[in-house]
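I have a structure I would like to understand better, so I am pasting it below and will then ask my questions one at a time.
Omission of a single protein chain aside, the complex is shown with its protein chains in their original locations.
Letters A and B mark the chains in the order given here, with residues in each chain numbered from 1 onward.
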Amino acid sequence: MSRYEMMSRYEMMSRYEMMSRYEMMSRDDAIDGSPVHHTFGPPVIAGIRERAELGRYPIRGWGARRAVPDFDDLLLLTASASRYPLEGYRERCDTRTVLGARRAARPVVLDIPITIAGMSFGSLSANAKEALGRAASQVGTSTTTGDGGMTPEERSASRTLVYQCLPSRYGFNPVDLRAADAVEIVLGQGAKPGGGGMLLGQKVGARVAGMRTLPEGVDQRSASRHPDWTGPDDLKIKIEEIREATDWQVPVYVKIGATRVDHDVRLAVAAGADVVVVDGMQGGTGATQDAFIEHTGIPTLAAVRLAADALADLGLTGDVGLIISGGVRTGADVAKALALGADAVSLGVAPLIALGCNAPTYRLPAAGEPAGAGAGIEVDVSAEYTALGTAPGHCTHCHTGACPVGITTQDDALAARLDPALGARRVANYLRALAMETTMLARACGKSDVHRLEPEDLVALTVEAAAMARVPLAGTDWIPGR
Amino acid sequence: MGELTTAVHDPDSADSADSADEVVFDLAVMSTRHVNAALRALPAGARAQVVNPAGRHNLAVGLSRAIRVRIAGPAGYYVGGLGAAADVDVDGPAGWGVGENLMSGTVRVRGAASQSAAASAHGGLVVVEGDASLRAGISLKGGRLAVAGDVGRYCAFLAQAGTILVGGDAGEALGDSLYEAVIYVAGRVRGLGTDARVEDLTDADVAAVRALAADAGFDHVDPQNVTRVASARSLYHFDTAQHAAY
Partner (left out) sequence: MCGIAGLHLKDHALRERLGSMVTGMLRGVAERGPDSAGVAIHDPGGLRVRKDVGDPLAFADRIDLAGQTGLRALAHTRMATESAVTAAHCHPFVAGTAPAADGSPAPPGGMPLDGTELCLVHNGSFANHATIRRRLAAAGVTTETDNDSEVAARYLAARLGAGDDLAAALRRLTATFDGFFTLAVTTADSFAVVRDPIGCKPAIIAETDQWVAMVSEYRALLGLPGLADATVFEPEPEEVYLWAS
């Protein structure tokens, strides 16, 4: 056992204990009748103490915790007298989604406009990756590799697999490249636009280290720029190389973290992207500096409109695909994102929750029960969350690798807690439910295809959301700034 | 798309090509896409020559069979990139990322190589007979890079595994944030990057340098007289005293 493994779990966890305990308290909690200090409230005090102890930035998983304007701040104007609704369950409402038909011989064709985002094997267990791939295949959508290469389990489980090309190039190779259904060149992600990947040593086990060509147990910090190009003029040449190596068969996506979205989308298109993936600040991560997660990028709500408008201004709406990610949770979120101009959405944290992330229990097939067929047995692991200094429903400790439900871990015993078939069934159920909600809302808006939702189907509940989404404040015709 | 100057070997007509036959592709009349598709269709053992490259990008990328390709002139970015098994020979200078992400086989540049030579190469051998500019061997993942002349700044940045031999001088910040790759420099080292250090030369190092120099065809490198640069491994784990380093 390496020095790092020995110090790994419990020592690392205790460092985060204090922070997490205070995170569970609301800012508005009053103790002994005295009001909570707003500048130096309990989370701030805990954060200062943690930094004083660590001598470095706190690191955690998931996306921004803070409240930002989001899809909940929009409402759909469904049909009434001026517009006629379509009947649910009977009248057609298409969800088929085609991405990358402009240049690729084999565009990505999905049954639903809801995809699974890139999450690495390393950050996630092999079982979790397999479960996501199986779920995506069951509902006819795509899943995506991550900063660690493609596993055979993932490839065989996934009908449509998007292969990421990241600055680190961990595990990147031409064989897997040609086995992919699309290639996604990652410039950044919403949780840390401008930053590189991170995987703490306790998750860099033998298989992960082997796939990434890294020594076991290192605190892996990846590059933030690609090793062989910088800037859109050189990205254009890189994209051509990927096309040549894949014989122009599959679409090339370019993923950006949402910051200067208008410029960045235009440049991605100029560089030759078939699909632009825009990840808002609520987008998750397996491990990143908390300061990055909470203080960089723009909300997904603002990003989707900026990206859609940039494509429209270029006259490429529909020709260049737009995938939006970062905090998409419900069919209502999906419908609103599509209405604002996305061709599809991508989900990371939400499918993990469907898999069992933050659940107080994990489930395994009962003895003699076919995997994924029954309810299985349920084991309570609340105490393990407590040992991590957190609780079910509050956990963002993906970086520790000590995931009590076996999702964000490389520990074999923990990983065995996630049954891929059972997990896949839950994720597939969740994705189906999202698709049903999306079509339900689209039909109510009178649309026979979810892609016919439009910004005019939306109003905003807040001035902020109205300004960002550029839809009128509810009950008015006022769009701030117009 | 133009006509071929000579007949293209039909990959379906034979399982292996007579190595005496060399197919010639002329980029003055064919597109890069056409030439690459034709190269990829060649059977193992085939030989091809690509004439009039004129610095075009993405030549001979994604090859996966043991063929020999000669690029008769200067090549642009990523020549021989994402390749396996093939031997690609550039008779002139090469642009950025020559042999990037190479898996096996050889890419040889009979001239200077621009930035990021052998970037992220997992295997195989990239030989640069002239100088290589910035970031040679960046992110190297097990491949070998041999540069007869000098390398510019930031050589072997974040290099993870593999071997780099520099026949001339190395620029500043050599081996910055190095993992397990090892660099040998025959000339002067202008400066080491963060976490890179000079280490004693062992018999195994001498043997590795001798083998690499022989494979590269370098006769100006004395294997006993090179500087070994490797990682001090102080960045492997978070260290509060090293904030300026990352």
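What we mean here is this: a residue touches a chain if its C-beta (ideal position, glycine included) is under 8 Å from a C-beta of that chain, and two chains touch if they have at least 3 such contacts.
This is a predicted model, so every value here is computed, not measured.
Touching the missing chain, out of A:Glu53, A:Asp313, A:Asp380 or A:Asp412, is residue A:Asp313. For the options B:Pro74, B:Gly162, B:Gly175 or B:Gly193, the residue in contact with the chain missing from this view is B:Pro74. Note that of A:Glu50, A:Asp70, A:Glu184 or A:Asp234, the residue touching the chain absent from this view is A:Asp234. Residue-wise, the contact with the chain that is not shown comes from B:Arg153, picked out of B:Arg68, B:Arg108, B:His122 or B:Arg153.
Shown as candidates are A:Lys129, A:Arg169 or A:Arg266; the residue that touches the absent chain is A:Arg266. Touching residues on chain B toward the chain that is not drawn are 54-56, 74, 76, 93, 95-96, 112, 114-115, 131, 133-134, 152-154, 171. Think of the hidden chain as still there; on chain A it touches residues 225, 230-234, 236, 263, 266-267, 270, 313-314.
Simple rule for what comes next: only the chains that are shown with their structure count from here on.
Residues 32-33, 36-37, 40, 57-58, 61-62, 64, 76-78, 81-84, 96-97, 100-101, 103, 115-116, 119-120, 122, 135, 138-139, 141-142, 157-158, 160-161, 179-180, 236-238, 240, 243, 246 of chain B touch chain A in their complex. Within the complex formed with chain B, the chain A residues making contact are 4, 54-56, 168-169, 172-175, 177-178, 201, 212-215, 217-219, 221, 223, 227-229, 234, 237-238, 240-241, 244-248.
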